[in-house]
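Apart from one protein chain that is not included, each protein chain of the complex appears where it belongs.
As written, the chain order gives the labels A, B and C, with residue 1 at the start of each chain.
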Amino acid sequence: MKTFFDNPARIRFVVFFALCIILCIFSLIAPMLVPNDPGKADLANALIPPSQDYPFGTDQLGRCLYSRVMTGAATSIFSAFILVGVIFTIGTFIGVLSGYYGGKIDTFFMRIVDVLLAFPGMVLAIAVAGMLGSGIVNAVIAIALISWTKYARLSRSLVLSIKEENFIHAARLGGASSLKIVARHVIPNSIGPLVVAASLDIGAMMMQLAGLSFLGLGAVPPAPEWGLMLNEGRSMLQNAPWLLIYPGSAMFMTVAIFNLFGDSVRDILDPKFQKSIIKTTGGIKNA
Amino acid sequence: MHLVPILIGITVLTFLLMHLSPSDPAERLLTSQGIPVSSDVLEEVRKEMGLDKPFLTQYGNWMIKIIKGDMGISYMTGRPVYDELASHMPYTVALAVISMILTLVLAMPLGVLSAVRENKLTDYFIRFLSFIGMSMPGFLTALILIYFVSLKMNLLPVLSQPGIKGILLPSITLAAAMTGKYVRQIRAVVLEEMQKEYVKGARARGIKESRILYFNVLKNSMLSIITLIGLSLGSMLGGTAIVETVFVWPGLGKLVIDAIGYRDYPLIQGYVIWMAVLFVVLNLLTDLIYRLIDPRIRLNKEVA
Amino acid sequence: MDTLLEIENLHVKYKDVEVLKGIDLKIERGQIIGLVGESGSGKSTLIRSIIGLLDSGGHISNGQILFCGQNLAEKSHEEFRSLRGERMGMVFQNPGGSLNPTRKIGKQFFESVASHRKTGRKESYKKALNMLESLNLKDGERILESYPFEMSGGMNQRVAIALAMIMEPEIVLADEPTSALDVTSQMQVIEEMKRLRDKYSTAILLATHNMGVIARMADMVGVMYGGKIVEFGTNESILKNPYHPYTLKLISSIPSAKGTSFLADELQDKSKTELIGGGCVYYSECRISTVECDTNDPNLANVDKDHWCRCLNAGKEKSNESDTGA
Partner (left out) sequence: MRAILELKGVEKTFDNNRKESFRIKSLDLRIMPGETFGLVGESGSGKSTIAKLSTRLVRPDEGKILIDGKDIAPARGKKLKEAYGKVQMIFQDSYSSFDDRMKVGASISETIKNFQGYKKSDCAKEVDRLLERVGLKKSHLHRYPYELSGGECQRAAIARALAAKPKLLICDEATSALDVSVQHRIIRLLKKLRKEVGLGIFFISHDLALVSSFCDRLGVMKDGVMVETGSCDEIMADPKHPYTKELMEASLFINEI
């Protein structure tokens, strides 16, 4: 008898999913655990190397780097979640609408998508963030404005191909209304690749947000945000490399964990993998 | 491709962006020129700039100017935006081209090797490297490179100077992230291609494995890889902004980040349009190459 | 006649599933052997294991394949490669699928020839033109300058056959070569393959689910079911005088083009629910099975001149049927 865990892809998924959850919980309770106030400047203690009191050292304003790195986790993780959630919802909604109903709705939205896609992603985000002014919320808005197009395109093409599938024809012959067909057949059958895209996007979005902050277009000082911290620390690279090492490693590890999670989601939702499940469980087909 | 509607869309969107920005261009112009702002003067300048006219008229006038090559005067430097962009453009293009070449030189053999040695040690190692490349934010790679190559080993200057030495680190930074992504996708493309029936057909005809790989599979994989390049051009052009800023490379990205600090709207506007046009042109190029390589599309075109 | 290919007790497994369960088969030079059976009966696997191109996960777990007396399993990769194309050719089901879509046909001919012999492009083109001509394909020069997608399915299949024949191999393995074609193209392909056999005295091992194709082409017929050859004999004796209940059912299910009804219409299905296993592969479907069929695996036994059958009750149904006068 095959069990859920017989497949290594599923084990990987469970492991990385658990890691992500732990990371999220940790980032939420971090402010309660850190030894120092992440915002408290103390110029007398500026640029102290990692020590007993300051495990990661202090920055040029004498703030505890350890406390700042730990409390910064929540900003990076949850702004990326919100960003992916927003673009996933909006993009998918518009894509399904365009794909299923076609006609003028489709033309209208797809022209917008074409235009937005004609901008190199980050370029427009930089411009929008520059217009709107700094702030993590503005950075999320700037990136969301251009990134939903990916989901719109993907869901539209999924819907277009599913729409021509025989089981949709059969459902229509079976007297189901359009709304029912969309809700019961089209969306459930196209959600897989979209979820994969979304979970692979979390890490990438985290990097984009941090990138904007790094450029001074995202989080505003004195917020403890990794990209911003790296920006503040980069002039001290020679004298205080810990200003680079700790936020940088935190950023890298978080992105890596979410990327691994995304990969594992792809592996278990991949149609090829699904087929192999069907083959192993549905051997009756050839019997 | 519907080039004209897209170009119109680009300009409309860019103009709209400016229009909706919270600050008043007239006020910005005055302050940048050091003229004290009073409501009278402001009103006058606004009239002069046509800011009291309806949106569409403003857009029309602006558009005519753009077509003539007049993108306004930069608040930051006082020079025409057009000249400013034109003088920085070559740096960005050079950076993009070199990073792309570097990426392909690295990613092609690695991706193919990874596919050929599927699920062997080499494959795992290459995939591990590509994963690291993908999970590393560009600015972090940049800082690490500066720290080790420039500060610790003193091999290259911290701040880039125009020239080979200067462009090396920025392009390595850009290429690192892209290579990670490419290796993965090239591996997937080659693996998929090797599953196709014509490969079995070639094997059944006794054609050498190496010949199948180099003359058949790779050639056909190129088609997907070109599409891939087209798709990733955007993220690369966007990525130049960060890299140029870190290395102080005098390209368009560095220019626009400085401009944002100055709230230099005409320059930002010009940057967005230039980048979009550059992107569209590059995409057109990849599309053309694709058509040239794929006989199915090429011949169909000739028939039609 | 001398034996070209000899298969002895061949077992093939995909991962843990045994797909071929002991195949014995002998192919003489210039002989056309047809393999019939439904999808999943193991025809394709048999062909692919002969030419050494089993899909990943498939391997020969027991038995051997002798080609001109040499064990194929003992060949090195390179030896096997030079064998393929030169002395063994293969035709696939999907017309054009075995051709590279982005290369001109002529180049693919050249590639095939050059893999086995040092030749110039011109020489190989000439050879290709000759081969296309023997396949009744006029306008060969245009074909060589075309891409596969520019031609119809029937044309592509004929080109694929020409490609398989270009080195004049001693045997051609054909896996459902006509199944994806329209009836009119099917007819041509069958005729041409027969002509090629006559001209080059190439042996052909042909797998198909279409009894009609077998009837037109094969000298000897093997009926496959569940990874075994359940009946083997000359074309005529299998079609006119089938012994195995499965063969009988297969033949009687064929609709007749004359507008008459099916032969098997009055036969009823019988399904069994509980199987002990280890017995005849056809037990669960069989209409004439007896209790011992569930546990007792029959051997391929001689039932007639050049005719063998793997059934404990071989021939029983036939006598029943002649009673009812069907």
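Brief remarks follow.
Please note the rule applied: contacts are C-beta pairs under 8 Å (C-beta built on N, C-alpha and C of every residue); 3 or more make two chains touch, one makes a residue touch a chain.
Keep in mind that this is a model prediction, so the values were computed, not measured.
Hidden chain, full complex: it touches shown chains A, C. The chain that is not drawn here is touched, among residues C:186, C:202, C:237 or C:289, by C:186. Residue in contact with the omitted chain (choice from C:72, C:131, C:144 or C:250): C:250.
The chain not displayed touches subunit C at residues 38-39, 149, 153, 182-184, 186-187, 190, 209-213, 215-216, 239, 249-251, 253-262, 264-265, 269. Residue-level contact of subunit A with the missing chain is found at 165-167, 169-177, 184-185, 188-189, 278, 281-282, 284-287.
In this text, only the chains that are shown with their structure count from here on.
Set against the C-alpha centre of subunit A, every other chain centre is closer than that of C.
Subunit B and subunit C have Cα centroids separated by 55 Å.
In terms of their C-alpha centroids, the spacing between subunit A and subunit B amounts to 21 Å.
Chain contacts: subunit C has no residue touching two or more partner chains. Contacts with at least two other chains are made by no residue of subunit B. Taken in their complex, subunit A has these residues touching subunit B: 111-112, 114-133, 203, 207, 210-211, 214-217, 227, 230-231, 234, 237-238, 241, 244, 248, 251-252, 255-256, 259-260.
Looking at the complex, you find that subunit B touches subunit C at residues 197-198, 200-209, 211, 215-216, 219-220, 223, 293-296, 299.
Against subunit B, in their complex, subunit C makes its touches with residues 51, 53, 81-86, 89-90, 92, 94, 97-103, 111-112, 115-116, 147, 149-150, 160, 163-164.
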